[in-house]
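Quick notes on the structure that follows.
Rather than the whole complex, this shows some of its chains in their spots.
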Amino acid sequence: MSDEQRVLRTLLDRDEILELTARYNRTWDDGAFDDWVATWTDTGSFVLPGAPATVGAPALDRMVRAMASVGFVHLTMNHEIVVDRDAAHQTCAALLGTRDPSRAEGTSRWLTTGRYHDQLQRTGSGWRFQERRFVPDATLRALPKWW
Amino acid sequence: MSDEQRVLRTLLDRDEILELTARYNRTWDDGAFDDWVATWTDTGSFVLPGAPATVGAPALDRMVRAMASVGFVHLTMNHEIVVDRDAAHQTCAALLGTRDPSRAEGTSRWLTTGRYHDQLQRTGSGWRFQERRFVPDATLRALPKWW
């Protein structure tokens, strides 16, 4: 690769990881569970303080379905991304809200800020999350127990 | 165009659409109504559930001026953008706040989260919104009626 091609690759990788993270947020919030699981590698691992790690597609699928009763709204910003060939690390800020999960009533509330620490892998079908560690600022009470 | 030029064009298109959306937010919130209308094509259409579509520059201008009494703060994030030659589709998350519209008092409050579904056109003076469909999570009561 020429230097220019290398720079182009870096810029594209960053945009693809931003779009992957946006898709993660949107598919969770809209209940598109299969599309959400597809943002992970097969051995992907979600880590939240105070709960056992959730590892692999079947466990992730169970988790996101159990969480549907909460009505999360996931927003992320201030992404810092470092790519090293076929691996990448991302840190980003999160703002979580909640809305009426049944959508019967229109509601929207602040839940918490927090931060994601992510490991990503380049796969044959694009970047995927290998590990997401989420550290919320507020103590999240009354989450459904999914494990 | 070479492959590299095509990739460069894609990267530039994405950044230009992000900047257009930021300008839309800022000009609405700061009451720069002419600059806000200029983010649309001449036949641009704003669609909000429960109201008739607002189509064309004069109608959009009336709408944004009627809304000035609300004191909106528009924030968007998690933009997903697909460009197809001179057209583009964008989905992005929104967080709307309100502030004292007269700016006499310093206030800032959460109003709602939501999502935009956008169609864009490449014009001689850059990307413009052809259609924006906004779906808020909270029911927006007491909006001024602008039609």
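So that you can tell them apart, the chains are marked A and B in the order they are listed, and the count of residues begins at 1 in each.
The working rule: a contact is a pair of C-beta atoms (placed from the backbone, for glycine too) under 8 Å apart; a residue touches a chain by one contact, two chains touch by 3 or more.
Predicted model, so just to flag it, every value in this text is computed and none were measured.
Shown here are 2 copies of a single protein sequence; counted across the entire complex in this file, the number of copies is 3.
Rule of thumb we're sticking to: only the chains that are shown with their structure count from here on.
Computed centre separation for the pair chain A/chain B is 25 angstrom, with centres defined by C-alpha atoms.
Listed in rising order, the residues of chain B touching chain A in the complex are 4, 7-8, 11, 14, 77-81, 91-93, 95, 110-115, 136-140. By the touch criterion stated above, chain A contacts chain B in their complex at residues 4-5, 8, 11-12, 15, 18-19, 21-23, 25-26, 73, 75-77, 95, 97, 99-100, 105-110.
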